[in-house]
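Starting off with a structure, shown below.
With one protein chain held back, the other chains of the complex are shown just where they sit.
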Amino acid sequence: MAKSDKLTFGVIGAGRIGQLHARHLSYRVAQAKLIMISDVVEKAARQCAQECQVAQYGTDYHDILSHPDIQAVLICSSTDTHAKIIEEAALAGKHIFCEKPIDHDLGRIDRALAAVDKAGVLLQVGFNRRFDANYQRVRQAVESGEIGEPHLMHIISRDPGPPPIEYIKVSGGIFLDMTIHDFDMARFLIGSEVEEVYVAGAVRVDPAIAGAGDLDTVMITLKFANGVIATIDNSRKAVYGYDQRVEIFGSKGCISTANNYPNTATVQTKDNVRRDLPLNFFMDRYVDSYLEEIDRFLKAVINNSPPPVSGIDGRIPVVMARAARKSYEENRPVRLDEVE
Amino acid sequence: MAKSDKLTFGVIGAGRIGQLHARHLSYRVAQAKLIMISDVVEKAARQCAQECQVAQYGTDYHDILSHPDIQAVLICSSTDTHAKIIEEAALAGKHIFCEKPIDHDLGRIDRALAAVDKAGVLLQVGFNRRFDANYQRVRQAVESGEIGEPHLMHIISRDPGPPPIEYIKVSGGIFLDMTIHDFDMARFLIGSEVEEVYVAGAVRVDPAIAGAGDLDTVMITLKFANGVIATIDNSRKAVYGYDQRVEIFGSKGCISTANNYPNTATVQTKDNVRRDLPLNFFMDRYVDSYLEEIDRFLKAVINNSPPPVSGIDGRIPVVMARAARKSYEENRPVRLDEVE
Amino acid sequence: MAKSDKLTFGVIGAGRIGQLHARHLSYRVAQAKLIMISDVVEKAARQCAQECQVAQYGTDYHDILSHPDIQAVLICSSTDTHAKIIEEAALAGKHIFCEKPIDHDLGRIDRALAAVDKAGVLLQVGFNRRFDANYQRVRQAVESGEIGEPHLMHIISRDPGPPPIEYIKVSGGIFLDMTIHDFDMARFLIGSEVEEVYVAGAVRVDPAIAGAGDLDTVMITLKFANGVIATIDNSRKAVYGYDQRVEIFGSKGCISTANNYPNTATVQTKDNVRRDLPLNFFMDRYVDSYLEEIDRFLKAVINNSPPPVSGIDGRIPVVMARAARKSYEENRPVRLDEVE
Partner (left out) sequence: MAKSDKLTFGVIGAGRIGQLHARHLSYRVAQAKLIMISDVVEKAARQCAQECQVAQYGTDYHDILSHPDIQAVLICSSTDTHAKIIEEAALAGKHIFCEKPIDHDLGRIDRALAAVDKAGVLLQVGFNRRFDANYQRVRQAVESGEIGEPHLMHIISRDPGPPPIEYIKVSGGIFLDMTIHDFDMARFLIGSEVEEVYVAGAVRVDPAIAGAGDLDTVMITLKFANGVIATIDNSRKAVYGYDQRVEIFGSKGCISTANNYPNTATVQTKDNVRRDLPLNFFMDRYVDSYLEEIDRFLKAVINNSPPPVSGIDGRIPVVMARAARKSYEENRPVRLDEVE
């Protein structure tokens, strides 16, 4: 396509994240044009369309896939529909941006990726955190050699509160639902593949989570092909808000990020020296990264260049999640090739 | 007007700040509709209109003032035109958002404000920093009593580099061109009026600035009606970037802000513990506040409520700037009522 | 003894740490009186005695053990002599402060502790970091419930550079030589016992360390009886200096410490925003804790109260170190009761 043209979009799924993407496409990505929005709940589709000044909306995403004016789709529907819609969208010749995870099942993922390959369309997976300014800076420090060869890494990733138990029951568990972002981040930041995973986990936040067969507090050790050793620290509930930090230690130095705050003010009183709590959750904390990932997707399509987060990048964290679960169940380090 | 309707806008002046406002109106303020853009340079108006997907543009702002579909105008043209356009826009019944300063001349300001009063339109002056999250938090601490009665304040406001000498020659000098933001901030944060100003100033950055009759390095002492004593620290050139901080000390505590940074990463090497430089200049540092001020202007018009920055708020910092210049020239504290 | 009397001391071993203790006893602990210093190197004993204005010194520590005026001894000799001297000192009825570790061999440790028990003297082990202001504050936060029930902990403990290879060959390896402090800290901060250890380790700093059969880069996972999961991050070489931090995350909050610096100054230039490197090594970083531990030892003797770091506290980290080594060798989590 000509670089000056706009890329036309359909958004499938008008939940929280679908709405965010739709607003960005309508108002903040100059080269994008949002044509249609679908959601299985008609009211959700309509409200989102109104908010974004989009004329066409409906309950059947096939109307988007068959729409002749739409070049690219954003799949923001529930996880269990991702793989199927990817296959159908690829068949329809649409470029695809799909929210994470692609699926919980490796076989379904592989079929979806095969369909994408066959169709020759572009697929990008929604690991938005890669585009956050903090993580971009850390990746740059590793890539440029600013901190030398990386040796050790810590990823801290704690949510302000657990999702509803009903969600946890179908989410695939903490590793597929929450840690998956950190698995992706680990690979992205180090630029090497993880070979082995060891998990120490517990239920400390809410016994109902144990009842749902899941964990809420985990400490994961990763061994990378390039020798880096890393930990991922996850909790479903940090009372002070969303805690998202990373530290990489290398032969020439160390880089660490802090949380993002709503302001930089420090207050000193007779009681303490304090500041306000960090930004509370991902819609505030990572808002810029959601915009950036769509912009990068659009540019990849326009320039016919590889997507910054590929289908394989979407698959590997699922493998890691499965190895993590197995490690927890068997209380031993598990190699990724054991779960393929 | 009905709250659900969009407020229609014309933007007068498509320079750097006009472009910023135009983009915000087109893409980020849901209730705004930008109808027309004018600039004395036709190409500037056209490019801005294209970028914002606005059909109408031209070189004569009178076309905006006489446009029947435009309810509000943003005056972003050169300072010497502000007062005149305010008068004309008021006469045309348009609501007015005007960039600071209104004018360098108190008589012209007074005529403009009188025209606004007579027409019954709303006028807001562009002291955007009031809407920045850091300053909002500081104001809240003062207003809520979190730090008790305020006693002392420091405003640090240093630019990354001086403007061109040609600009300095016509800008009205550092007090009208640069400190004016800090004069407004001082009044806003403390919530009381300044009665007396004392200036110690120098030329340390560039002798050409002395040649233009101006200063580039000033330390200003303010005495407020409520007893607060404050300083404003200005330099035209902070080599490390835009330095924008404030500290207020009171009977129950102290609140201080830090600069804003592009990321939160800290790097430790054998040389030092360091982070990247703060955001470099106002277009990066204050971008959110520019959006917020327009949103607040729009809401004030829609709700028929007072503007958050009034015409008087635009006038008083000009008085302070004049007192500051007199103080420097006579090396003595000068009361504001001396320069009325 | 009467509380107003001075406690009399002999120092065995006048190396770096023995000298530090001797200076503290002579000059900074008001209720202490240093009577005699011994070192196998006569010159070392003499110089230390002169610096501390102590009249008596010699090469045979038995002269200290048999000295009728000495009530307590500090064992600062090489690790392989600790257990034997503890036994002899206990038999001689002296109260004992012994540098860590007591020994590498659990059988020898047990014999030494039995001798102490039988003699009814007081034994304190030199885990000085417990008395550091940062760790005291963290312990207080856990103990008081300020952060609720602890869930997760990270201990970062990186040295500025590795010791000589000759030392590494006899030190017992990184777990007994370096991590042992962190094993103690983990137990102290959480106030519960570790049940299982998992180690991921590597040689990244110097291949000669591999040649000596040791590791220089390790990430250890600990599972505590009370459910806490923790990591210890060790590197023999942090180019930016001594890196000593801890973070504990709990049900009601999180507490994190930063490094200690020689000054609080921040410098901003065109290149970056920076501060000087943290205090470089333990003699600078932990100097106050060395003073405090001796003061607490003295008070325990005078008040006939339990020592703040007991013989058992000296034994358990050795067990942990052995489990850690086994975990690394077998690449699996190892329970502490496997190595008893």
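The letters A, B and C name the chains in turn, as written, and every chain counts its residues from 1.
The working rule: a contact is a pair of C-beta atoms (placed from the backbone, for glycine too) under 8 Å apart; a residue touches a chain by one contact, two chains touch by 3 or more.
All values reported here derive from a predicted model rather than from experimental measurement.
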Which residue among B:Thr8, B:Thr217 or B:Thr257 touches the omitted chain? B:Thr217
Among A:Ala30, A:Leu91, A:Leu106 or A:Val239, choose the residue that contacts the chain missing from this document, as touch is defined above. A:Val239
Missing-chain contact among B:Leu152, B:Val170, B:Ala225 or B:Ile312 belongs to B:Leu152
Out of B:Gln71, B:Gln124, B:Thr179 or B:Ser235, the sole contact with the unshown chain comes from B:Ser235
By the document's definition of touch, the residue of C:Gln71, C:Gln124 or C:Asn259 touching the omitted chain is C:Asn259
Sites on chain B contacted by the missing partner chain, in the whole complex: 148-149, 151-152, 154, 158, 198, 200-202, 204-205, 217-219, 221, 223, 227, 229-231, 233, 235, 237-240, 243, 249, 251-254, 331-333
Hidden partner interface residues of chain A, rising order: 238-240, 268-278
Missing-chain contacts on chain C, rising order, are 27-28, 30, 51, 133-134, 136-138, 141, 146-147, 252-260, 262-270, 276
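Convention: only the chains that are shown with their structure count from here on.
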Could you work out which chain's C-alpha centre is the most distant one from the centre of chain C? B
Centre-to-centre distance between chain B and chain A (centres being mean Cα positions), rounded to whole Å: 39
I'd like the Å distance between the centres of chain A and chain C, where a centre is the mean of that chain's Cα atoms. 43
Cα centroid separation, chain B vs chain C, in Å, comes to 58
Expected list for chain A, residues touching two or more other chains, is 252-254
